[in-house]
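A single protein chain has been removed from this complex, and every other one stays in its place.
Up next is chain A:
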Amino acid sequence: MFLFLQPPLTRSHRTVRRGIVRRYEVDMVIVPATTGQMGVLPGHVATIAEFKPGVLSVHEGSETTKYFVSSGFVFIHANSFADIITVKAVPLDRINANLVQKRLVDFTQKLS
């Protein structure tokens, strides 16, 4: 969604793990905040939000890229810039669902 008369949302995404810094101009970002899924659009009010591990989706025109992110923070500034800082961000297509299930079972066993 492109709001007229507002600059498009510029989003810079920084992660600790692979240390990627990417700046995009996007239309919308959906962030897994601790209070639930939060949609960030251009012109969003300035906010600091913490997020829990979840799926981050970036909408650019008709394309959507999804990432799995571990916890972190998102700062939304008044000039439609958003900074997303996480420890880990993995594009969803690199995640192998079976491996994840197996690991989940392993670790739950180790915990209990």
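The definition used in the following text is that contacts are C-beta pairs under 8 Å (C-beta built on N, C-alpha and C of every residue); 3 or more make two chains touch, one makes a residue touch a chain; residues count from 1.
In this text, contacts and distances are computed from a predicted model.
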Hidden chain of the complex, named as in its UniProt record, picked from "Nuclear pore complex protein Nup85", "NTF2 domain-containing protein", "Guanine nucleotide binding protein (G protein), beta 5b" or "ATP synthase subunit gamma, mitochondrial": "ATP synthase subunit gamma, mitochondrial"
Among A:I48, A:L92 or A:V105, the residue in touch with the chain that has been omitted: A:I48
Missing-chain contacts mapped onto chain A: 12, 14, 16-21, 33-35, 38, 45-51, 72-73, 75, 77-78, 83, 85, 87
